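Left out: one protein chain. Kept in place: all the others.
Up next is chain A:
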């Protein structure tokens, strides 16, 4: 277990570094909500998902859908580190003609299972994929990350009702509860009140986890896999800009076009991660 967690923490650092380098190269982007899902991606792609970078559309694979599509940069960093495509491609993020657009596109990027970005829609597709496997008697699992702001969308709650009704126990929904959406704090815009209570009321097996701890995320997902009658919701307590204290503290950090001070802090964070990883950034 200890070795596994150390490996996942190492992978987490690699994803964070690549995400920062990718966004820094572009010069602007969704820093806040990309960094807040790094730990979740590290656990999913480092350990949980049954996937094969050399056969990304294998029928046996587990499915992953990033319903909060604006987290694309962290998703791409993860896929590149897993070998779905060359890491150099990360520096084409959002460039003209790129295969790595701001929001994930299943037809452009190897390893991306579903096109997302119009919030509230990816979760329905995840539910559809989980239903498909249940109907066919297959054991594939489906994982989906939704944003806390995204849960403003009524469609998410339609999807949750559907998942619970059909007892889609091979579906795990991870809520990136980073407390902020584009215009400010979620509690000031549409107060979520209590996500865990809501998910329990909607028929989900629900656990909370520290979303900055790969150990807690790993334990929560394993816990969810052990039960067999309900879909699983994991409420991840995260912060926007996670893992980079300067960006965590920055008030307006959903989409950042760095000023000189921001840029300096980002470059320092990159240098810190590089030195921690000893210059080695492949898995």
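Simple rule for what comes next: a residue touches a chain if its C-beta (ideal position, glycine included) is under 8 Å from a C-beta of that chain, and two chains touch if they have at least 3 such contacts; residues count from 1.
Just so it is clear, contacts and distances are computed from a predicted model.
Candidate names were "Succinate dehydrogenase", "Transketolase", "Isoquinoline 1-oxidoreductase, alpha subunit" or "Imidazole glycerol phosphate synthase subunit HisF", and the UniProt protein name of the unshown chain is "Transketolase". Within the complete assembly, A:106 is the residue of A:25, A:106 or A:255 that touches the hidden chain.
Per the touch definition above, the residue from A:14, A:36, A:115 or A:178 contacting the chain not shown is A:115.
Across the entire complex, the residue among A:159, A:174, A:209 or A:244 in touch with the chain not shown is A:159.
For chain A, the list of residues touching the undisplayed chain reads 59, 63, 105-107, 113-115, 117-118, 120-133, 135, 154-155, 158-159, 161-162, 165.
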